[in-house]
Every structure is written in structure tokens, then in C-alpha cells.
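Of the protein chains in this complex, all but one are displayed in their positions.
Our next item is subunit A:
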Amino acid sequence: MVSVINTVDTSHEDMIHDAQMDYYGTRLATCSSDRSVKIFDVRNGGQILIADLRGHEGPVWQVAWAHPMYGNILASCSYDRKVIIWKEENGTWEKTHEHTGHDSSVNSVCWAPHDYGLILACGSSDGAISLLTYTGEGQWDVKKINNAHTIGCNAVSWAPAVVPGSLIDQPSGQKPNYIKKFASGGCDNLIKLWKEEEDGQWKEEQKLEAHSDWVRDVAWAPSIGLPTSTIASCSQDGRVFVWTCDDASSNTWSPKLLHKFNDVVWHVSWSITANILAVSGGDNKVTLWKESVDGQWVCISDVNKGQGSVSASVTESQQNEQ
């Protein structure tokens, strides 16, 4: 049920820290402690190195693809305190912007839903979150939330673009009145939800407390048309929580412990249909989780990358029986 269809030898000279596919799933961007960002064309099981991007002076932690409606754009963040936005122009990738507004390692970058325009959120070890908004003419507007997380912000993740009320209510032709929100997780063990006020300032809307150690990653689930909002978070404490908010107006979030792992959990990622959560743990294991009919999260498989085989767990067969 999980089968390796392509193995990409990145030839990075040091640890890989992130690997992300573009919107179509045809290109792969990787980044590494060797300070480089690489882009591969991985269509049809191949691997063609398209670009080897140099520009960072420290390990590169994360990469993020912008929506293709803005062109081929990739953002990367690094320990060198910089965020670089790369862009493909006439077939070649080049640096198009460098953001140097952070005082410490920038640990996470995430593009806002394309509906808002080109907006990038960056979380840094200096505790701040900065928001870069493209204003045209190669200009980026910067807003900064200082002290978002003391000792550092480890992850940022945007809420899907949902218009309050129904889409139908929107007067046609006008820009829908989106409420922009994102979640962040940090070394203060907190998950914070941020909301853009009407005056364009960002305000902390909510603090989600459940983790007892650094929050390593947060992932806001894609919207599948239901009123429920869902956020997954993972932590140094080995716990993975799934937070849900059924009623946007009351804005109460309730956590459900997905699992307590024995080691740090580094990364959580939702499937596009928001029904499967991939959890990457410090024990070098990736597990996939799915919510069962009775609302419990069950592990449906371990992903054993190296051998390209998969050991389906007991829970999976249970699933099939259901």
C-alpha cells in the first residue's frame, strides 16, 4: 500500500533536511546541511537535476513551493538567518529575493494559500515570525511578529483559504473577504494561532497548550469543504496531537492525542485529502495514520523507505475488515 516508485539520489554532501514536491508532483526540491537547494524533475520515475541553488551560508532547513499561478517559485530558509526566494526565469533558476530580517536561524517557511497573493510566513529561532508579501516590482513588504515564541519558532503552517460564510454570499467580482490565519509552533511548547486583523496587523488569536516540550512541527489540514478545522502538531516530547475546531465562531480547539512516540517527532504532513497524516519520528520511522470510523487514529502502515517495501501493520487489516 506504500510502494516506492522513485528513488532520487540527491548527491547532497550532508544531511538532507527537507524534500518537497511542487503543486503537480512533478518536481522535487531538496535542501541540505551542505547549504544547497536542489531541484529535480522526477516525472515518470526519472530524476533530472534542474538546478543546484547556492546562496545560503548555512544549512538549509526547509523549502516551500509557491502556487504555480505565480510562476515557478521556491522559498528556502536557513541557519544563516536568511530566507531566499528563488524563481525560474527562462528555464534557469535564480535568486529573486533575499530576506535578512531575522537574527537567528530561520526554521520554517510556508506560502499562504494562493488566493491571498504571494505571502510567505517565516518562523525563526529568534522567536519572531515574519510575513513577506509581494507587492510588485520585485518588492516585498515585511511584517514581523516579535516574540511569537520565546527561544524560537520551529514551524509555521497556513490555514486553508476559507471565506467566512458561504462562497455564494460573496458579491461576485469582489475580492472575497478572506480571514487569513496561520499556526506556529515553538520552543515555548506552544502552538499559537495568528489572525490578520482588519488593519492588516497580525494578532495572536489562540494558544494551544498540550505539549510538554518543543513543538517541532504544526500542519494545518487542507480544507475538504467541511466546517471543521484541523491542525496536527508534533513535539520533542514524542506526542502527536490532532486539534480540531468544529465551530469557527467559538474558536475552541480540542486536542486528541494521536500517539506518544518514544522519541522526538520531527514532522507531520497531511495528505491532500486531509485524511491521512504522515508522521516522521526521531527513530527514523515514518508512520501513516488515519482516523477510523469511531474517531480513533490508527496507524495504517510503517513506511520503510530503504527497502522500498512496506510492513502493513495489524491495524491496517482491521481497517480493511471494517
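The rule we apply is simple: a contact is a pair of C-beta atoms (placed from the backbone, for glycine too) under 8 Å apart; a residue touches a chain by one contact, two chains touch by 3 or more; residues count from 1.
Simple rule for what comes next: contacts and distances are computed from a predicted model.
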Next on the checklist: Missing chain, UniProt name, options "Protein transport protein Sec31A", "Auxin-responsive protein", "Adaptor related protein complex 4 subunit epsilon 1" or "Translation initiation factor eIF2B subunit beta": which is it?
Outcome noted: "Protein transport protein Sec31A"
Checklist outcome for this item: Where A:135, A:201, A:254 or A:296 are the choices, the one touching the absent chain is A:135
Checklist outcome for this item: Logged for subunit A, residues touching the omitted partner chain are 1-26, 28, 30, 32-33, 42-44, 50, 58-59, 61, 68-73, 79, 81, 87-91, 103-105, 107, 114-118, 124-128, 134-138, 146-147, 150-152, 154, 167, 170, 172-176, 187-190, 207, 212-214, 226, 237, 266-267, 269-273, 275-276, 278-282, 284-286, 288, 290, 300, 303, 305-306, 308, 320
